[in-house]
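Complex shown without one protein chain; remaining protein chains in place.
After this line comes subunit A, so read on.
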Amino acid sequence: MSDKKELVGFRVHTMEYQTKITKSYANRKPWQAPNPNEIKSYIPGTVIKINVKVGDKVKEGESLLVLEAMKMRNQIAMPFDGTVKEICVKEGDKIPKNELMIVIEE
């Protein structure tokens, strides 16, 4: 009767069903609204060069850092005029996708 133990309440629309959960469903990541002040890596890679320091005022379009991925050097640009609040990576860091690199504010 180990089956019985694996059953959980599972809501689809308005009804709750007794059922088992798959591994991929259990491991899914809950949705989070993106924070425009957090600059995250859109691809895994290596931070080659950081062009700013904490406190720098940076104009929209200026380079924050260079992220090398798949042999391409990608300029990570400032999305709007603002200030660098925090730098979370060092030059030479290998980072996965969606890693927080720089925090900025308007």
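Quick notes
Here, contacts are C-beta pairs under 8 Å (C-beta built on N, C-alpha and C of every residue); 3 or more make two chains touch, one makes a residue touch a chain; residues count from 1.
We take it that contacts and distances are computed from a predicted model.
This figure omits one chain of the complex; the name its UniProt record holds, of "Sugar ABC transporter permease", "Carbamoyl phosphate synthase small chain", "Propionyl-CoA carboxylase beta chain" or "Aspartyl/glutamyl-tRNA(Asn/Gln) amidotransferase subunit C", is "Propionyl-CoA carboxylase beta chain".
Residues of subunit A in touch with the missing chain: 3, 7, 10, 12-25, 28-31, 44-46, 69-70, 94-96.
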